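On to chain A.
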Amino acid sequence: MMDFSGMLAMIWLWPLLFALGLAWPRLRPYGIKLLPWALLPAGLLWFGFGWQLLADSSVTLKLEWPNILVGTRLNLDRLGFVWLSLSLIVWGVAALHSRWVQDVYAWRYALFFLLSLAGSLGLVVAADAVSFYLTFSLMSLAAWGLVIHERHASAQRAARWYILLAILGELWLFVGIVARAAELGTTDLSIWAQTSSAGWGLALIWLGLAVKIGVPILHIWLPLAHPAAPVPASAVLSGVMIKAGIIGWWLLLPSQAMANNEWLWLMPWLGVATMLFGGVLGLMQTDPKALLAYSSISQMGWLIWGIGWVWQSAQPEWMMLWVAAFAFHHALIKAGLFLAVGWVKFSATQARWMPWVWGMVILLALLLAGLPFSSGALLKAEMKQVSADALYQLPDSLLLAGSVITGLLMIQFVRRLARLEVQPKTLEKPALISWFSLVGLALIWPYAFMTPSWDNVLSDTQPLLIAVVFATAWRIRVNRQVHLAPGDGVVWLEAAGVKISQLKKHQAWWLKQQQYLVYWRLKSQQKLRRFSKRIYQAERFFLNWSNYVTWLGALLLLVGLSQVF
Partner candidate 1 sequence: MSWFYQAAALVLLVSMLLSLFRVARGPSYADRMLAAQLIGTSGVALLLLLAAAFEQSALRDVALVFALLAAVSGIAFTRVAKSVKE
Partner candidate 2 sequence: MLVFDGLLALLILGLAWRATSSRDLFESIVVFIALGLMIALAWVRLSAPDAALAEAAIGSGLAGALLLATWSRIEPQTDDRVRAFSWSWALVFSGLAVGLLLAFAQIPADGQGMMDEVQAHIPQAGVAHPVTAVLLNFRAWDTALELAVLAWAWFAQQALNRDHTPRYQALDGEVLQTFAKWLTPLVLLVGAYLLWRGATEPGGAFQAGAVLAAGLVIYSLAYQHPWRAGRLNDWVWRLSWVGGFWLFVMIGLVGLAMGVGFMGYPPAQAGGLILLIEICATLSIAFLLAAMFSGHRDTETLASKSNKES
């Protein structure tokens, strides 16, 4: 059996090497074309490790570099394999689709793509807190370059909010990690997973990662960034990077400890709240990409809910696989949907492909909405089932509402997509093939380890039906009545910011103070000069002869008398 542990570093150093290569101007024009090749080691590892897993499902790859940073560890186990798989697939497809990016700064897009790719792959294999933090930051910050790539006003605005939230999250995460590392005396995540530590360290880590996941209130960057980024970038943002938060929660937080009083009810409720929150706000969107972004928030609700009960279960390592599987499901479909927007948008000239494209779009929408026998329906049902042994249970109706709202969102999405203005672009055949393959994979992968049964068909169809009913009954479209700008809270914040800055501008008082300061400085200089002159003239007193002699006499008297008394 081959030892793939060296590949653990290669999978993310290799793209970094590509990124460095872009420093050489001659390579830059090939930047985009080279992107798929950056995934080569990751692919090899996936393939090799996949075979090893088939032989022994508990096998783990390990790599230790004690002298790099403050001690670097990397490993890959079967859960990691799931993460790696979804990352590899989505990044790969996105890399192929990156050819859509054809502007002058394409190489820059490639650079950030490579950097965040490296981070994204790295955090999958990270087994110490610092490596995780490093790769997580690399991914987050580099993604900023993807968000801002198109440079128009909305991209800049999105990037601004993105980086603000990202850095805030980074720093929460950093402080949390430091706190845990200091308390546990190690950065080894295998120890971290089993040992609890002070509550607020955990809370900070949780919070730092929550930003990435898009937990309500911290989500505001998400609906701005996803629509603003180029299509393939949106695909990875929504498909892969958003999951990094879940991976982080799992890796950095101790599962037993996370099932205690405070967290017990928080995570499930937060999960449901996120589902509904993302869904409701998504319905108020007109831009299909923004809608998808809210949908991602909503879907993250499922993962939050999922990890909530995984922590509470007796065998979290095992249960986590279900959550990972759901993540895998969402990754494929959401990436596919985002790419679909691209295909619809760019492929108007290729009319003969259009039916196929639309077919795929509808298929994907249905998969996400939970078409019976599809991955969505199967996984949701399975998760509900296995979560039955969790300590804290949510009412089923809430989860049902979550599913319904997903269905509604998808219907809305298709409607919106149909109204999209189109821009002709050349057809990229490899990309198209990869997209079709992606959709295909999304369709069939569950059957590799799940056998669908007819028993649940009714209950599985339930949410979809309700959604269709609602959608048809409610003919008046929500987003015409209650339109909400993408980024919801951002709008208010920005308005408040403008108010504040205007407030400051009109403060004549401030200006006056400054003028007064200048005046005061001049005046004090003048005073000093006058004072100097006076001092200079004061010496006349000593120069005067009679004073001189008086002083002399006085001193005589002083010395003489001082000794006498």
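Selection criteria: all candidates are chains of the complex that A comes from, given by their letters.
Here is the rule we go by: contacts are C-beta pairs under 8 Å (C-beta built on N, C-alpha and C of every residue); 3 or more make two chains touch, one makes a residue touch a chain; residues count from 1.
Bear in mind the structure is a predicted one, so any value in this text is a computation, not a measurement.
Visitor: Identify which of the numbered candidates 1 or 2 touches chain A in this complex.
Guide: Candidate in contact with chain A: 2, the rest do not touch it.
Visitor: Within their complex, state which residues of chain A touch candidate 2.
Guide: Going by the criterion above, the answer is residues 544-546, 549-550, 553-554, 556-557, 560-561.
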